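Missing here: one protein chain of the complex. Every other protein chain is in place.
Right, subunit A next:
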Amino acid sequence: MALEDIVILNEKETRAGFGEGIYELAKTNENVVVLTADLAGSFKLGPFIKEFNNRFVQCGIQEANMIGMAAGLTIGGKIPYTTTFANFSTGRVYDQIRQSVAYSDKNVKICASHAGLTLGEDGATHQILEDIGLMKMLPGMTVINPCDFNQTKAATKAIADIHGPVYLRFGRPKWPNFTKEDGSDFVIGKAQVLAEGTDVTLIACGHMVWKSVEAAKELAKEGISAEVINMHTIKPLDTEAVIKSLTKTGAVVTAEEHNIIGGLGDAIAQVAARNIPVPQEYIGTNDTFGESGKPEQLLKKYGLDTPNIVAAAKKAISRKK
């Protein structure tokens, strides 16, 4: 695939991809049950609730109890999907997930919207930037941060087919939607190489994938060939794809809507350090909380925009020996 082949189909919220995905999944998988902690609207659950009301559990604002109930539902063979904002899906209920879900190997799908800075005006109380780290540290947890609407929809359906706990992270704002409509380009645990390149590798997850595509297009104008990898699955990480790309390009930029401590960048650095040490630059928040603002304003202020990725790529390239 080449950069020029990547085109925006439309702009949609990734969370709406969840809403559509769960509705379609429920039609074919009768074990799917959806729980929410008073956020059905935010997850676009209207169609699901209308048609599958008997498989919808309104928990009220009880995130801890919701996680526990989800663990219990798996014992009867159900596949529970829990829905609340990323902050309340992880930090608020870390111990419940740790003991009742992860340590207990329960087939719970923890689905988290409004992740990262781009939830915007609600500010730092709701903008969790530590959730990928929290979840990826749990043994047995699969962590997925799809890049757009189509991919969130595909991931929502795909996670029903793997046994074990999953953390599925997505966001609030409308965002460029560019992956395949049928989701056939999404495979859990398999890195998606969006564009091949030779000078630097851009590895991103979630909303930052599109920013990386934009950055690669900018770099191309300057004659710099960037490989763009959508690392939607942060755990288990596709280490083979990372090693292959870094061996080719010799430099990497990681981009995530997350603290650079404990996120995707750290995961890539670990692979690099063990296998193919190369210069790495990090795009992400740096040991800070967020604040209120428009999504694009926040991404710019915290250095998570296209110009910063371009600059980081040049810096990484300049550090090659």
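Details
Throughout what follows, a contact is a pair of C-beta atoms (placed from the backbone, for glycine too) under 8 Å apart; a residue touches a chain by one contact, two chains touch by 3 or more; residues count from 1.
To be clear about the criterion, contacts and distances are computed from a predicted model.
The UniProt record for the undisplayed chain lists the protein name "Transketolase", from the options "Cell division protein FtsX", "Dissimilatory-type sulfite reductase subunit beta", "K+/H+ antiporter subunit F" or "Transketolase".
Of the listed residues A:71, A:112 or A:160, the one in contact with the hidden chain in the full complex is A:71.
One chain of the complex is left out; on subunit A, the residues touching it are 33, 55, 57, 59-60, 62, 64-78, 80, 95-96, 98-100, 103-106.
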